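Sharing a structure here in structure tokens format.
Note that one protein chain of the assembly has been removed; the remaining protein chains are unaltered in position.
Each chain carries a letter (A and B) given by its place in the written order, and its residues are counted from 1.
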Amino acid sequence: MSTPYGTPGPGYGTPGGPAVFDPTTLPADDNVTPYTFCVELKGSQWFLQKGKMIAYYGSMEFNGIGHGRLDRLVRTSFHSPLHASDWVVAEGSGKMLLADRAFDVNSYDLEDGNLTIRSGNLLAFQPSLALKQSIVPGFLTLIGTGKFVAASNGPVVFMEPPIRVDPQALAGWADCPSPCHHYDHGYMTGVMGGLRALTGLGGASGEEHQFEFVGAGTVLLQSTETLMAEQATGAVPPDAGVPGSGAAHTGPSQVAGGQRLPGQLGDLQRRFGL
Amino acid sequence: MAFREINPKMVEATVMPGQKLFSQRGAMLAYKGEVSFTPNMAGGQGGLLSMIGRRVADEDTPLMTVEGSGTVLFGHGGHHVHVINLAGDTLCVEADRLLAFEGTLQQGTMFLGSQGGVMGMVRGQISGQGLFTTTLKGHGAVAVMAHGGVFEIPITPQRPVHVDPQAYVAHHGDVRNKLSTALGWRDMVGRGSGEAFQLELSGSGAVYVQASEEKL
Partner (left out) sequence: MGGRRPGGPERASKGAVRGDVHLWELLAAGACGYLRCVAMFRLQGSKVLAVDMTGDAVKAKNGSMVAYDGQMAFKKMSGGGEGLRGMVTRRLTGEQMTVMEVKGHGTCWFADRAAEINLVNLQGDKLYVESSNLLATDAGLRTGTSFTGLRGASQGNGLFTTTVEGHGQAAIVSDGPAVVLRVSPQYPLTVDPGAYVAHQGNLRQSFQSGVTFRTLMGEGGGEAFQIRFEGDGLVYVQPSERNTIAGEV
């Protein structure tokens, strides 16, 4: 089964075999396969989550966010202090391939818009966009004009409000007013709900608690429970009067489980859905 | 057709008044309209017996009754979803692989050991999937989950099929199952102890196998 992308070239590789790419046949800022995205750098810069670059042609440099020379760029485009250590800036010229644990990847174009995405799903974005932490824990908001690349478990399904979504299946949303919580009353007061409330056993699943979206916009869904890496975001400094402050461990981002070092076994488990 | 495959990992179900669905807890991804999800302590129509069966088999997967009017998206854990349509025959499937199925299907529990004898017992222990399998009978659609997608192998009287118990998902038709050991198979030092055995399916029907030896 050959992919619909690209065409086989001459030389090594055989007709009817897999498509073979080189810098001239790789797409520019487009998908190579549903799981691999190619970014073209022409002296330009991209923000990139660490470890998501799988290969590149050309000459490129990858510098950490803390790098002094990048101060100005970071000041205008990167507003998520919790994430600074997870991101690098790629610059140079050539083509690089991005991928994330064999999840589906897609690019999104914003034109003077805003889109909020689950923090673990965001792979890369152009500096013309500004990255901010959403007030919904575990989500990041991109504002401005430009392109970004995000992963999802299975293709992203776009839905229109009104809709209620299992928080774990929510990949993100665009233009919607912030989601609110919806608790299924019948479920919570039922026998099981009572038991659960008393014993704490059974946890919560999407059936009794959803995020509800109303108004105009688009909701992005993916098929997942806890497969994607979660990263704590949205935690706020302990200031008086700021909702959620001092309670950084509540909300869906609690699974973050401290620092995630690349190569940790946790990655493996997530990848295999354990 | 109750289930529409939106992508390999998601199905959309249309719920209408008077037509209920059953789904695994946690399988709902999103819904539109007025839809209610009620946990089903008795495990569908199987009643108490099926409940006990489930306990014994450690298949403690409570089902939800889905009713109302609207559309529901189902998916679970990023697993691949496969829809099987039944037209009067019986499908055998491990309970924890059931994502959702139509209420028109009659649900029961089958003791796999009754066919394979002692070996059947062993099978349950090997694959860790319990001695009991859920059976679904009648006319309707079933959405099952598998690691990495499923493919179907037809079983004909002349051609029995051997399946790695870990990769087995479901089967339907007039099929007998028993555990067997292939020549030299035991010498293999596999990843799991299950490698030493194969599930032999004979008769006529089809078996669904997943693209992985990893059980859900």
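The rule is simple: contacts are C-beta pairs under 8 Å (C-beta built on N, C-alpha and C of every residue); 3 or more make two chains touch, one makes a residue touch a chain.
Remember, it's a predicted structure, so these values are computed and weren't measured experimentally.
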**OP:** Considering the whole complex rather than only what is displayed, give the residues of chain A touching the chain that is not shown.
**Re:** 1, 3, 9, 11-23, 32-33, 35-36, 50-57, 61-64, 66-67, 88, 97, 99-103, 105, 261-263, 265, 267-268, 271-272
Original post:
So that we can see where the missing chain sits, which residues of chain B does it touch?
Top reply: 5, 8, 80, 82-83, 147-154, 159-164, 167, 182-185, 187-192, 195, 206-214
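In this text, only the chains that are shown with their structure count from here on.
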**OP:** Report the inter-chain centroid distance for chain A and chain B in whole angstrom, where each centroid is the mean of the CA atoms.
**Re:** 32
Original post:
For chain A, which residues count as touching chain B in their complex?
Top reply: 153-155, 157, 159, 162-166, 169, 184, 186-187, 190-192, 205-208, 210, 219, 221, 223-225, 227, 272-273
Original post:
Mind pulling up the chain B residues that touch chain A in the complex?
Top reply: 6-10, 25-26, 28-32, 36-39, 41, 62, 64, 73, 75-79, 81, 147, 214
